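Take this structure, written in structure tokens, and hold onto it; I'll ask about it next.
A single protein chain has been removed from this complex, and every other one stays in its place.
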Amino acid sequence: MAHVHEITVWTRGVVKDKEGRDVANALAKAADKEGRFTQAFDNYVDLPDRVNVPVRKYARISDEEIEMRYDYENEKPEVVVVVDATMVKGMNILRGMNKGGVLVVNTDRKPEDILKFIPNKDLLKAIACVDADGIAGTATVDFSGSEGGVDAVGLGAGIAAPLLGAVARATGLVKLENLAAVVKNKEALYRGHEQTVVQTIN
Amino acid sequence: MAVAVKTQTLSPIKKIRSVPTEEYYVPGHRTCAGCGPALQYKLVAKAAGPNTIFIGPTGCMYVANSSYLCTPYAVPWIHAQITNGGAVASGIEAAYQVLIRKGKWEGELPNVIVMAGDGGSVDIGLQAMSAMMYRGHDALFICYDNEAYANTGIQTSPTTPYGGNTTFTPPGPAIPEGKRLFPKDPPQLVIGGHPAVKYVATASVAYPVDLINKVRKALNVPGPTFLHIHAPCPKGWKFDESKTVEVAKLAIQTGMWVLYEWENGEFKYQHKPKEYKPVREYLKVQNRFAHLTEAHIAKMQAFVDAKLKAPGIPVEIPVPPPRATA
Amino acid sequence: MFDIPKEREVPFAGVTPAPVGEQPMMITGNWRTYRPVIDHEKCNLCMNCVIFCPDACWQLNEAEEEVVWNSKYCKGCLICVNECTTAALTKTYELDFEDGVVRLEKLF
Partner (left out) sequence: MAKEVTLSGCAAAAQAVKMAKVDVICSYPIRPYTAAMMELAKMVANGELDAEFIHGEGEHAQLSVCYGASAAGARTFTGSSGVGVTYAFETYSPISGARLPVQMMIADRTLDPPGDFGSEHTDAMSCRDQGWLMGWAETPQEAFDNHLINYRVGEDPRVMLPQFVCQDGYFVSHLPGKVTLPDQSQVDEFLPPYKPPHALDTKKPVSHGPQIRPDQGVIMDLQRAQAFLDVPKVIRGAIDDFNRIFGRRYSPFVEEYQTDDADVVFFIQGAHALTARHAIKHLRGKGLKIGLVKLRFVRPFPTEEVAEALSKFKAVGVVETSTSYGGAMRGGNLLHEVRAALYDAPKRPLTTSFMAGMGGEVIPLQEFYWMAEVLAKAVKDGRVGKYVYWVGFEQAA
């Protein structure tokens, strides 16, 4: 079976819901441009989302056709993106990860300030921290893309853009120029890419 | 033969310090941070106390509260369909009447409270609510009004204000104001046609002591009673979740919400501002109104001005254009 | 009989016991980005935080004459900070605290 790269995005309902979805959608769209097979979707059980509730968005990228389509969850994420850094205190965000994964966090703090809240950090190959709030300023709140609707606002106008830059930098999973082709705030994407602090762990 | 009666008298309270400390709507529910409906639920449950059964028609206060086989209700609670809160309450009240009469259950008739959203009260749930009131069941029907079908992702309901941006009334070049229709008036709907109802009141999460006292009064009055509770929704109305109480207060200060009691045909106001602020003050703190133009706001102000003359007086509203959508 | 694994059992007809005091199956302390921090010196026990918390996360400790915060369930809406009459409550970033960790394995 084809190797499927699983990317899980942790975010908070309503206030950062669209931003989290944007991260998953943009990764899939950028990989599409590379001719790869992709999926991006909300975790259905997390819906309807409520203000601040932890929710998950998923992307899957593969060089061959992806055979699992109806699984609600990414069982073995190799990349985890945390849209709100405080979530590291609340969830085992690395659940299911095999050794050698990458964690990308939206934070203005240092990697070690985040890692101290992650008891299973030895699963990580690297952690990448980027101050997406500082770079992009705001989170877009819009419901058009939720519940299977079509997004009416556009991808990556807010904090998703620098986070995507950080994912590209830390994982090389998709090319930066392909992300730039799908993201609205390209400047924030590039700044995120540049300003990401990557710390190798293992 | 035992007769099913309530001998309890839930006494009014004077100040915040006298609010009962016991919680019957306990921490541990999946409602939004800053949820107005959750706040009113907590207050209602406190006011009603342990001898209470809640009926929860589908809506946020069902789905968010009872998520995944656990609930925050320390008193008996039953799910009802969004359609039938009033009918299920009727059945429960009737069962207690007969079970007490036949000696199959010992105790006081419980407080039977339907906790329905605006859709479950005055849209799809209207028929069941009206029939419960017509038949005179000893039950309190609460419409917690967050002015939309919030659980399904913020769709318009009959109480969504004119100009509200919901996912079913998005503003666009052809329909710039979003929602074109003016809302139903739930308490007037109840007062207007249900002679068995002797007590109706409006309440707000901004005035918890008033709210608690109204719940208690409604439960003390025999027969069906109705409360219309304003419960701001940070998700649906798009305001910061710390502002729930502030927004609720603004609604009263601008006349968008009026606190009153109706008892045996008499209206009494509570917390009526000496001078109303312009409606604009209320609209500008909520992103659901961000798209409105001056003309739309003027229309809304005219509606509120007319409504403020007195409860129960029919408001002349600008007739929506013929192809108005909800 | 069907073979239902123990961990997947559901009570008969989905009828569940009422919670006592709190619902341990729905812990919401991990919802917070910010938490309210109280300065008891400034608090005049106006009770606004107690009355206005949708999650009943402020309670009055009668004996100590002070309000007590429930970190296990507070979702961080900060209504209490907004409604505090004496500015005794302040909004503080959750990562500034080592405590208040609610590390759930699974959501719900």
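The letters A, B and C name the chains in turn, as written, and every chain counts its residues from 1.
Simple rule for what comes next: contacts are C-beta pairs under 8 Å (C-beta built on N, C-alpha and C of every residue); 3 or more make two chains touch, one makes a residue touch a chain.
The model shown is predicted, which means the values in this text are computed figures rather than measured ones.
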Absent-chain contact - pick from B:Y73, B:Y144, B:F239 or B:Y260: B:Y73
Contacting the left-out chain in the complete assembly, out of B:L10, B:A38, B:I55 or B:V245: B:I55
Among B:R17, B:R101 or B:K268, the residue in touch with the chain that has been omitted: B:R101
Missing-chain contacts mapped onto subunit C: 1-2, 4, 8-10, 12-18, 108
Interface residues of subunit B (partner: the chain not displayed): 50-53, 55, 62-63, 66-71, 73-81, 83-84, 87-92, 94-99, 101-102, 104-105, 107, 110, 127-128, 130-131, 134-135
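The criterion applied here is as follows: only the chains that are shown with their structure count from here on.
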Distance between the centres, which are taken as Cα means, of subunit C and subunit B, whole angstrom: 25
Subunit A-subunit C separation of Cα centroids, rounded to whole Å: 28
Sequence positions of subunit C contacting 2 or more other chains: 28, 31, 75-77, 108
Touching two or more other chains - residue numbers and ranges from subunit B: 30-35, 234, 241
Contact set on subunit C toward subunit B in their complex: 10-11, 14, 16, 18-28, 31, 45-48, 50-57, 59-60, 70, 72-73, 75-79, 81-83, 108
Residue ranges of subunit A touching subunit B (in the complex, touch as defined): 13-15, 48, 50-53, 141, 143-144, 146-147, 149, 152
Subunit C partner contacts - residues on subunit A that touch it in the complex: 12, 45-46, 51-54, 56, 84-87, 89-92, 95, 107, 109, 113-114, 117, 119
